[in-house]
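A quick write-up on the structure given underneath.
On to subunit A.
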Amino acid sequence: MNPIAISLTASAILFALGLFAVLSRRNAILVLVGIELMLNAANLNFIAFWRWGGADAALSGPLFVLFSIAIAAAEAAVGLAIILMAFRHTRSNDLNRLDSLHG
Partner candidate 1 sequence: MIPLLILTPAILLAAIGAAWKARPVHAALLLALCLSLVGCLYVAMGAHFIGLVQFSVYVGAVAILIVFSLLITRPSDDDEEKVRRMKTGMPALACSLPLLVMLGFTMFKQSALLEAPADEPAMSLKVLGEILFTDYAPAVLAMAVLLTAVMIGAALFAREPSKKPEPPSDS
Partner candidate 2 sequence: MKDAKHQEPAGKAGKWTIPGYGLLQGLFVSGRNMVESYYKKERCPVIQYPEEKADISPNFRNFPFLCYDGDRPETGLRCTACGICEKECPPQCIYIVMDRDENGKAKKRPKVFDIDISVCMNCGICAEVCPFDSIYMDGQYEMATDDRFEKLVLGLDRLAKSTDYHMQLRPKEATAVMEKRKAAEEKKKAAAAARAAKAKAAAEKKAKEAKEQAEKNADDAKGGTE
């Protein structure tokens, strides 16, 4: 097995784990954990393709990852802020309880 296959497999499993976490968790913050896992699976692919996918003078792989990381940070910040807002309303961060549009 060559390295790219290994990293792609790992990335696929990571993505599936992230999806599993997103679907199975009921705590909103832990859903965010799953989302981070999925994002990282994608990033891992970018780096792996850059590394073993042939010459890439434009460095588009790492740059994409850079932007992706920045967006992930923004997403986490906004997501957590929203979760905190919702938490203040419902006194819980259980997604099942966040089913009505008015607080």
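The candidates were selected such that all candidates are chains of the complex that A comes from, given by their letters.
By definition in this document, a residue touches a chain if its C-beta (ideal position, glycine included) is under 8 Å from a C-beta of that chain, and two chains touch if they have at least 3 such contacts; residues count from 1.
Computed from a predicted model, the values in this text were never measured in an experiment.
Asker: Which touches subunit A in this complex, 1 or 2?
Answerer: Among 1 or 2, only candidate 1 touches subunit A here.
Asker: Where on subunit A is candidate 1 touching in the complex?
Answerer: Per the stated touch rule, the residues are 2-10, 12-27, 29-30, 32-34, 36-37, 40, 43-44, 47-48, 50-59, 62-63, 65-67, 69-74, 76-78, 80-85, 87, 92-94.
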